[in-house]
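A protein chain is absent from this complex, but the other protein chains hold their places.
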Amino acid sequence: MDMNENKTNEKVEETRLPDTKEGKLVKALIGKAPYAEGSVRRERRVEFHVPAERIHDFLELASETFEMLMQISVVDWLKEGEFEVVYQLWSVSEGVHAFVRTRIPREDAKLPTVMDIWPVAETYEREAHEFFGIIFKGNPRLGPFLLEPREYEKHPLRKDFNMLSYVKAIYGDDFDRYDESKTNYVI
Amino acid sequence: MGMARVVGEDKVKLRKSFVKPWMGIKYLFKKPVTIKIPYEKMEPAPKYRGFHTLDWKKCVGCNFCGQICPARAIEMTWIEVDGKLEKRPHPKVDYGRCTFCQFCVDVCPTGALGFSESYILTTGGLDEELELYNWVPINPKKVRELNERFGDYRFPVERIEKKPDGTYIYHLRDGSKVEFKIVGYGLRPPKKPQPKPAAKPAEKKEAKAEKPAEKPAGKKEEPKAEEKKE
Partner (left out) sequence: MTNPEVPKELREEAKGHDMYLHPIAKDTYELFFGPQHMATENFSIILKMDGNRVEKAIVNPGFLHRGFEKLAEQRPYFTNIALLLRICVPESDVPENIYSMAVDEIVGWEVPERAVWIRTTVLEMARLSAWMFWIMGFGNEIGLYTAGQWAAAYRERFMRLFEELTGGRVYHIYTVPGGVRRDIPGDRWLRQLRDTVEYIKSKMKDFDEILFDNYITFERTEGVGVMDRRFALKHAVTGPNLRATGVPYDVRKDDPYYLYPELDFEVPVLKEGDSLARVLVRRYEMEQDLYILEQLLDMGPPSGPYMVQDARLKALPRFKPPKGDAYAHVESTKGDFGAYVVSNGTHKPYRVHVRGPSQSHGVTVLEELLKGARLADVPVILKTLDNCPPDIDR
(Lines give C-alpha, C1' and ligand atoms only; values in the text may rest on other atoms or scores of the structure.)
Protein backbone atom coordinates (compact mmCIF):
# COMPACT_ATOMS: atom_id res chain seq x y z
CA MET A 1 0.00 0.00 0.00
CA ASP A 2 2.67 2.38 1.07
CA MET A 3 4.69 1.58 -1.98
CA ASN A 4 1.80 2.36 -4.25
CA GLU A 5 1.20 5.61 -2.52
CA ASN A 6 4.81 6.56 -3.00
CA LYS A 7 4.59 5.77 -6.66
CA THR A 8 1.56 7.93 -7.20
CA ASN A 9 3.32 10.68 -5.33
CA GLU A 10 6.23 10.41 -7.67
CA LYS A 11 3.97 10.68 -10.65
CA VAL A 12 2.48 13.81 -9.24
CA GLU A 13 6.04 15.12 -8.86
CA GLU A 14 6.79 14.36 -12.46
CA THR A 15 3.74 16.13 -13.75
CA ARG A 16 4.68 19.06 -11.56
CA LEU A 17 7.79 19.74 -13.61
CA PRO A 18 8.10 23.45 -14.29
CA ASP A 19 6.95 24.82 -17.57
CA THR A 20 10.40 25.85 -18.69
CA LYS A 21 12.76 24.51 -21.31
CA GLU A 22 14.36 22.36 -18.62
CA GLY A 23 11.01 20.98 -17.52
CA LYS A 24 10.00 20.17 -21.07
CA LEU A 25 13.32 18.49 -21.70
CA VAL A 26 12.97 16.27 -18.66
CA LYS A 27 9.39 15.47 -19.51
CA ALA A 28 10.21 14.46 -23.07
CA LEU A 29 13.05 12.21 -21.96
CA ILE A 30 11.09 10.59 -19.15
CA GLY A 31 8.26 9.93 -21.58
CA LYS A 32 10.63 7.87 -23.69
CA ALA A 33 12.30 6.23 -20.68
CA PRO A 34 9.69 5.58 -18.00
CA TYR A 35 12.19 3.65 -15.84
CA ALA A 36 14.07 6.86 -15.05
CA GLU A 37 13.22 9.59 -12.59
CA GLY A 38 13.87 13.14 -13.58
CA SER A 39 13.77 16.52 -11.94
CA VAL A 40 14.83 20.08 -12.53
CA ARG A 41 17.37 21.36 -10.07
CA ARG A 42 17.63 24.94 -11.19
CA GLU A 43 17.96 26.92 -14.35
CA ARG A 44 20.11 24.95 -16.81
CA ARG A 45 20.61 22.01 -14.44
CA VAL A 46 18.51 18.84 -14.62
CA GLU A 47 18.92 15.53 -12.90
CA PHE A 48 18.00 11.93 -13.70
CA HIS A 49 18.12 8.82 -11.56
CA VAL A 50 18.47 5.71 -13.65
CA PRO A 51 18.75 2.06 -12.54
CA ALA A 52 22.16 0.66 -13.42
CA GLU A 53 20.86 -2.03 -15.75
CA ARG A 54 19.15 0.51 -18.00
CA ILE A 55 21.89 3.13 -17.98
CA HIS A 56 23.12 2.39 -21.48
CA ASP A 57 19.62 2.57 -22.98
CA PHE A 58 18.97 5.81 -21.17
CA LEU A 59 22.21 7.47 -22.21
CA GLU A 60 21.63 6.42 -25.80
CA LEU A 61 18.26 8.17 -25.67
CA ALA A 62 19.71 11.16 -23.86
CA SER A 63 22.55 11.56 -26.36
CA GLU A 64 20.04 12.86 -28.90
CA THR A 65 19.53 16.05 -26.86
CA PHE A 66 22.68 15.99 -24.76
CA GLU A 67 25.40 15.88 -27.38
CA MET A 68 28.41 15.95 -25.10
CA LEU A 69 29.58 13.75 -22.27
CA MET A 70 31.62 16.09 -20.14
CA GLN A 71 32.74 13.72 -17.43
CA ILE A 72 31.98 10.55 -15.54
CA SER A 73 32.21 11.34 -11.83
CA VAL A 74 32.24 8.58 -9.26
CA VAL A 75 31.38 9.11 -5.60
CA ASP A 76 32.18 6.35 -3.16
CA TRP A 77 29.42 6.10 -0.54
CA LEU A 78 31.21 3.78 1.81
CA LYS A 79 28.47 3.49 4.42
CA GLU A 80 25.83 2.53 1.88
CA GLY A 81 28.27 0.19 0.18
CA GLU A 82 27.61 1.80 -3.16
CA PHE A 83 29.32 3.75 -5.88
CA GLU A 84 27.36 6.61 -7.31
CA VAL A 85 28.27 7.13 -10.95
CA VAL A 86 27.31 10.54 -12.30
CA TYR A 87 27.38 11.05 -16.05
CA GLN A 88 27.76 14.78 -16.62
CA LEU A 89 26.05 15.62 -19.88
CA TRP A 90 25.85 18.91 -21.68
CA SER A 91 23.34 19.85 -24.32
CA VAL A 92 24.90 22.28 -26.76
CA SER A 93 21.59 22.87 -28.53
CA GLU A 94 19.58 23.56 -25.36
CA GLY A 95 22.26 24.85 -23.03
CA VAL A 96 21.37 22.48 -20.21
CA HIS A 97 23.60 20.39 -17.99
CA ALA A 98 22.29 17.00 -16.88
CA PHE A 99 23.42 14.81 -14.03
CA VAL A 100 22.56 11.20 -14.85
CA ARG A 101 22.96 9.27 -11.65
CA THR A 102 23.11 5.57 -11.13
CA ARG A 103 24.17 3.48 -8.18
CA ILE A 104 26.05 0.20 -8.25
CA PRO A 105 27.23 -2.01 -5.38
CA ARG A 106 30.85 -1.54 -4.36
CA GLU A 107 31.49 -5.26 -4.23
CA ASP A 108 30.39 -5.95 -7.77
CA ALA A 109 30.99 -2.67 -9.53
CA LYS A 110 30.20 -3.25 -13.17
CA LEU A 111 28.65 -1.03 -15.82
CA PRO A 112 28.37 -1.23 -19.58
CA THR A 113 30.71 1.07 -21.46
CA VAL A 114 29.27 4.09 -23.28
CA MET A 115 32.17 4.30 -25.71
CA ASP A 116 29.82 3.40 -28.54
CA ILE A 117 27.75 6.52 -27.82
CA TRP A 118 30.58 8.91 -26.97
CA PRO A 119 34.08 7.71 -27.91
CA VAL A 120 35.52 10.12 -25.34
CA ALA A 121 34.03 7.93 -22.61
CA GLU A 122 37.04 5.70 -23.10
CA THR A 123 39.24 8.15 -21.20
CA TYR A 124 36.69 8.87 -18.48
CA GLU A 125 36.06 5.19 -17.93
CA ARG A 126 39.75 4.43 -17.79
CA GLU A 127 40.08 7.03 -15.06
CA ALA A 128 37.03 5.81 -13.13
CA HIS A 129 38.29 2.27 -13.40
CA GLU A 130 41.75 3.15 -12.23
CA PHE A 131 40.69 5.19 -9.22
CA PHE A 132 37.63 3.21 -8.12
CA GLY A 133 37.94 -0.22 -9.68
CA ILE A 134 34.66 -0.04 -11.60
CA ILE A 135 34.69 -2.39 -14.55
CA PHE A 136 33.20 -0.94 -17.70
CA LYS A 137 32.29 -3.91 -19.84
CA GLY A 138 33.34 -3.39 -23.41
CA ASN A 139 36.10 -0.86 -22.82
CA PRO A 140 39.28 -2.50 -24.14
CA ARG A 141 41.76 -0.18 -22.48
CA LEU A 142 41.06 -0.57 -18.77
CA GLY A 143 44.33 -0.84 -16.90
CA PRO A 144 47.05 1.35 -15.45
CA PHE A 145 46.53 4.78 -16.98
CA LEU A 146 47.82 7.59 -14.80
CA LEU A 147 49.16 5.57 -11.91
CA GLU A 148 51.89 3.04 -11.51
CA PRO A 149 50.72 -0.56 -11.34
CA ARG A 150 51.33 -0.74 -7.59
CA GLU A 151 49.00 2.21 -7.08
CA TYR A 152 46.55 1.13 -9.69
CA GLU A 153 45.79 -2.09 -7.87
CA LYS A 154 44.70 -0.13 -4.81
CA HIS A 155 42.12 2.06 -6.57
CA PRO A 156 43.23 5.01 -4.45
CA LEU A 157 40.16 7.24 -4.62
CA ARG A 158 38.07 4.65 -2.81
CA LYS A 159 37.24 5.87 0.66
CA ASP A 160 38.74 2.80 2.32
CA PHE A 161 42.14 3.30 0.70
CA ASN A 162 44.58 4.04 3.46
CA MET A 163 46.60 6.91 2.15
CA LEU A 164 48.77 7.31 5.20
CA SER A 165 50.03 3.76 5.34
CA TYR A 166 50.61 3.78 1.60
CA VAL A 167 52.67 6.96 1.69
CA LYS A 168 54.64 5.66 4.64
CA ALA A 169 55.36 2.40 2.90
CA ILE A 170 56.61 4.21 -0.19
CA TYR A 171 58.33 7.30 1.18
CA GLY A 172 59.16 6.41 4.76
CA ASP A 173 58.19 8.23 7.92
CA ASP A 174 59.38 11.70 6.92
CA PHE A 175 56.19 12.95 5.34
CA ASP A 176 53.71 12.75 8.16
CA ARG A 177 51.88 15.28 10.26
CA TYR A 178 48.90 15.46 12.55
CA ASP A 179 45.65 16.68 11.07
CA GLU A 180 44.32 20.14 11.79
CA SER A 181 42.61 19.11 15.01
CA LYS A 182 45.78 17.34 16.16
CA THR A 183 43.93 14.10 16.80
CA ASN A 184 44.58 11.94 13.78
CA TYR A 185 47.74 11.19 12.01
CA VAL A 186 47.42 12.21 8.37
CA ILE A 187 49.36 13.15 5.26
CA MET B 1 22.67 45.36 -22.67
CA GLY B 2 25.00 43.47 -24.92
CA MET B 3 25.03 39.78 -25.50
CA ALA B 4 27.33 37.29 -27.06
CA ARG B 5 27.12 37.32 -30.82
CA VAL B 6 28.42 34.64 -33.13
CA VAL B 7 30.72 35.84 -35.88
CA GLY B 8 31.91 33.79 -38.83
CA GLU B 9 34.84 33.60 -41.19
CA ASP B 10 34.36 37.01 -42.76
CA LYS B 11 35.63 38.54 -39.53
CA VAL B 12 37.83 35.82 -38.08
CA LYS B 13 39.85 34.80 -41.12
CA LEU B 14 43.15 36.39 -42.02
CA ARG B 15 45.07 36.51 -45.25
CA LYS B 16 48.55 35.10 -45.32
CA SER B 17 51.37 37.46 -46.06
CA PHE B 18 54.97 37.05 -47.10
CA VAL B 19 55.91 40.65 -46.46
CA LYS B 20 54.37 41.47 -43.09
CA PRO B 21 56.58 39.16 -40.98
CA TRP B 22 59.55 41.36 -41.92
CA MET B 23 57.92 44.27 -40.12
CA GLY B 24 59.18 42.75 -36.89
CA ILE B 25 62.59 44.15 -37.76
CA LYS B 26 61.50 47.49 -36.31
CA TYR B 27 61.94 45.92 -32.88
CA LEU B 28 65.69 45.92 -33.45
CA PHE B 29 65.64 49.63 -32.73
CA LYS B 30 63.60 49.40 -29.55
CA LYS B 31 64.73 49.15 -25.99
CA PRO B 32 64.77 45.63 -24.56
CA VAL B 33 62.21 44.78 -21.88
CA THR B 34 64.65 42.57 -20.00
CA ILE B 35 65.45 43.51 -16.42
CA LYS B 36 69.22 43.84 -16.15
CA ILE B 37 69.96 42.21 -12.84
CA PRO B 38 72.00 43.24 -10.82
CA TYR B 39 71.90 46.81 -12.20
CA GLU B 40 68.14 46.84 -12.16
CA LYS B 41 65.97 45.41 -9.46
CA MET B 42 62.43 44.11 -9.33
CA GLU B 43 60.53 45.23 -6.30
CA PRO B 44 57.88 42.89 -5.02
CA ALA B 45 54.42 44.40 -4.83
CA PRO B 46 53.34 45.90 -1.51
CA LYS B 47 51.61 43.10 0.39
CA TYR B 48 53.44 40.45 -1.59
CA ARG B 49 52.95 37.16 0.22
CA GLY B 50 56.38 36.47 1.67
CA PHE B 51 57.80 35.18 4.94
CA HIS B 52 55.75 35.29 8.11
CA THR B 53 56.06 37.57 11.08
CA LEU B 54 54.68 36.89 14.53
CA ASP B 55 53.98 39.20 17.42
CA TRP B 56 54.61 36.83 20.31
CA LYS B 57 52.75 39.05 22.72
CA LYS B 58 49.55 38.99 20.69
CA CYS B 59 49.63 35.27 19.83
CA VAL B 60 47.06 33.38 21.91
CA GLY B 61 48.02 29.94 20.63
CA CYS B 62 44.56 29.11 19.28
CA ASN B 63 45.97 26.91 16.51
CA PHE B 64 43.63 28.37 13.88
CA CYS B 65 46.69 28.77 11.69
CA GLY B 66 47.61 25.15 12.18
CA GLN B 67 44.09 24.07 11.34
CA ILE B 68 43.77 26.01 8.10
CA CYS B 69 47.27 25.30 6.80
CA PRO B 70 46.88 23.32 3.57
CA ALA B 71 50.39 21.94 3.70
CA ARG B 72 50.45 21.25 7.45
CA ALA B 73 53.49 23.47 7.65
CA ILE B 74 52.56 24.86 11.04
CA GLU B 75 53.30 23.15 14.31
CA MET B 76 52.43 24.67 17.65
CA THR B 77 55.54 25.06 19.77
CA TRP B 78 56.00 25.64 23.48
CA ILE B 79 58.66 28.22 24.03
CA GLU B 80 60.68 29.27 27.01
CA VAL B 81 62.19 32.75 26.96
CA ASP B 82 64.76 33.52 29.66
CA GLY B 83 63.62 30.49 31.63
CA LYS B 84 59.99 31.58 31.56
CA LEU B 85 57.46 29.49 29.66
CA GLU B 86 55.21 31.45 27.29
CA LYS B 87 51.59 31.11 28.36
CA ARG B 88 50.36 29.79 25.00
CA PRO B 89 52.07 27.85 22.21
CA HIS B 90 53.33 29.69 19.12
CA PRO B 91 53.30 28.50 15.51
CA LYS B 92 56.50 27.20 13.98
CA VAL B 93 56.51 27.46 10.20
CA ASP B 94 58.25 24.92 8.02
CA TYR B 95 59.19 26.57 4.72
CA GLY B 96 59.87 23.16 3.24
CA ARG B 97 56.11 22.67 3.31
CA CYS B 98 54.69 26.20 3.25
CA THR B 99 52.82 27.20 0.08
CA PHE B 100 52.74 30.92 0.96
CA CYS B 101 48.97 31.02 0.67
CA GLN B 102 48.76 33.08 3.89
CA PHE B 103 45.47 31.56 4.91
CA CYS B 104 47.04 31.36 8.37
CA VAL B 105 47.39 35.15 8.37
CA ASP B 106 43.77 35.54 7.27
CA VAL B 107 42.37 33.42 10.07
CA CYS B 108 44.55 34.75 12.89
CA PRO B 109 41.96 36.20 15.29
CA THR B 110 44.30 38.63 17.05
CA GLY B 111 46.39 39.69 14.08
CA ALA B 112 49.52 38.29 15.67
CA LEU B 113 50.57 36.40 12.56
CA GLY B 114 51.47 38.60 9.65
CA PHE B 115 53.69 38.56 6.63
CA SER B 116 56.44 40.60 5.07
CA GLU B 117 57.46 41.15 1.47
CA SER B 118 60.75 39.31 1.97
CA TYR B 119 60.86 36.21 -0.12
CA ILE B 120 64.47 35.21 -0.75
CA LEU B 121 66.05 32.38 1.22
CA THR B 122 68.87 30.36 -0.27
CA THR B 123 71.18 28.03 1.55
CA GLY B 124 73.45 25.12 0.96
CA GLY B 125 72.50 21.63 1.97
CA LEU B 126 74.16 21.37 5.38
CA ASP B 127 71.95 20.44 8.32
CA GLU B 128 72.71 23.61 10.25
CA GLU B 129 71.84 25.72 7.22
CA LEU B 130 68.61 23.84 6.71
CA GLU B 131 67.56 24.87 10.22
CA LEU B 132 66.67 28.20 8.64
CA TYR B 133 63.68 26.66 6.88
CA ASN B 134 61.85 25.87 10.09
CA TRP B 135 61.42 28.84 12.35
CA VAL B 136 59.14 30.55 14.80
CA PRO B 137 58.46 33.88 13.05
CA ILE B 138 59.80 36.96 14.79
CA ASN B 139 58.38 40.37 15.56
CA PRO B 140 57.02 42.29 12.53
CA LYS B 141 58.68 45.49 13.67
CA LYS B 142 62.09 43.85 13.62
CA VAL B 143 61.48 42.34 10.17
CA ARG B 144 60.34 45.68 8.80
CA GLU B 145 63.37 47.38 10.28
CA LEU B 146 65.69 44.85 8.65
CA ASN B 147 63.89 45.20 5.32
CA GLU B 148 64.28 48.94 5.39
CA ARG B 149 67.92 48.67 6.28
CA PHE B 150 68.95 46.09 3.67
CA GLY B 151 66.17 46.42 1.09
CA ASP B 152 66.99 43.18 -0.68
CA TYR B 153 64.01 41.10 0.54
CA ARG B 154 66.07 38.34 2.06
CA PHE B 155 65.17 36.15 5.01
CA PRO B 156 65.66 38.20 8.20
CA VAL B 157 67.66 35.50 9.94
CA GLU B 158 71.21 34.75 8.86
CA ARG B 159 71.87 31.66 10.91
CA ILE B 160 69.97 29.55 13.41
CA GLU B 161 72.09 28.05 16.11
CA LYS B 162 70.62 24.99 17.75
CA LYS B 163 71.94 23.68 21.03
CA PRO B 164 71.45 20.10 22.23
CA ASP B 165 69.23 21.20 25.13
CA GLY B 166 66.66 22.69 22.75
CA THR B 167 67.90 26.27 22.85
CA TYR B 168 67.67 28.14 19.59
CA ILE B 169 69.59 31.30 18.85
CA TYR B 170 68.44 33.28 15.81
CA HIS B 171 71.31 35.39 14.50
CA LEU B 172 69.54 38.21 12.70
CA ARG B 173 71.10 40.03 9.77
CA ASP B 174 71.98 43.11 11.77
CA GLY B 175 73.90 41.07 14.34
CA SER B 176 71.26 41.02 17.06
CA LYS B 177 70.06 37.77 18.54
CA VAL B 178 66.79 36.15 19.51
CA GLU B 179 67.26 33.40 22.04
CA PHE B 180 64.68 30.97 23.35
CA LYS B 181 64.20 27.36 24.13
CA ILE B 182 61.69 24.95 22.61
CA VAL B 183 60.37 22.68 25.32
CA GLY B 184 57.64 20.83 23.50
CA TYR B 185 55.24 20.57 20.60
CA GLY B 186 51.50 20.23 20.42
CA LEU B 187 48.46 21.94 21.84
CA ARG B 188 48.81 20.78 25.42
CA PRO B 189 51.59 22.29 27.51
CA PRO B 190 54.60 20.10 28.21
CA LYS B 191 54.13 18.30 31.53
CA LYS B 192 57.06 19.72 33.44
CA PRO B 193 57.83 23.26 32.41
CA GLN B 194 60.96 23.70 34.52
CA PRO B 195 62.21 20.39 35.86
CA LYS B 196 65.70 19.24 36.80
CA PRO B 197 68.14 19.31 33.86
CA ALA B 198 68.18 15.51 33.75
CA ALA B 199 64.49 15.37 32.95
CA LYS B 200 64.83 17.10 29.60
CA PRO B 201 65.79 14.14 27.45
CA ALA B 202 62.91 12.23 28.99
CA GLU B 203 60.57 15.01 27.98
CA LYS B 204 61.69 14.78 24.42
CA LYS B 205 60.98 11.11 24.46
CA GLU B 206 57.51 11.82 25.72
CA ALA B 207 56.81 14.12 22.83
CA LYS B 208 57.98 11.42 20.50
CA ALA B 209 56.17 8.71 22.34
CA GLU B 210 52.89 10.39 21.45
CA LYS B 211 53.43 9.63 17.83
CA PRO B 212 53.64 5.85 17.92
CA ALA B 213 50.59 5.88 20.13
CA GLU B 214 48.64 7.58 17.36
CA LYS B 215 50.06 5.53 14.56
CA PRO B 216 47.95 2.40 14.91
CA ALA B 217 44.82 4.44 14.29
CA GLY B 218 45.93 5.07 10.77
CA LYS B 219 47.85 1.93 10.20
CA LYS B 220 45.70 -0.90 11.34
CA GLU B 221 43.70 -1.39 8.16
CA GLU B 222 46.50 -2.11 5.78
CA PRO B 223 49.45 -3.75 7.40
CA LYS B 224 52.27 -3.57 4.88
CA ALA B 225 50.41 -5.13 2.00
CA GLU B 226 51.96 -2.76 -0.50
CA GLU B 227 55.49 -3.96 -0.57
CA LYS B 228 54.55 -7.57 -0.86
CA LYS B 229 52.62 -7.01 -4.04
CA GLU B 230 55.50 -5.30 -5.67
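We just call them A and B in the order they show up, numbering each chain from 1.
Operating definition for what follows: a contact is a pair of C-beta atoms (placed from the backbone, for glycine too) under 8 Å apart; a residue touches a chain by one contact, two chains touch by 3 or more.
Given the structure is predicted, the values throughout are model-derived calculations rather than measurements.
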item: Positions on subunit B where the hidden chain makes contact; value: 1-9, 11-18, 20-21, 23-24, 27, 33, 44-49, 64, 67-71, 99-103, 106-107
item: Interface with the unshown chain - residue positions in subunit A; value: 44-45, 67-71, 73-76, 86, 88, 90, 92, 95, 97, 99, 118-120, 122-124, 127, 131, 141, 143-149, 152, 156-157, 161, 163, 179-180, 186-187
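Please note the rule applied: only the chains that are shown with their structure count from here on.
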item: Subunit A and subunit B: spacing of chain centres that average the CA atoms, whole Å; value: 39
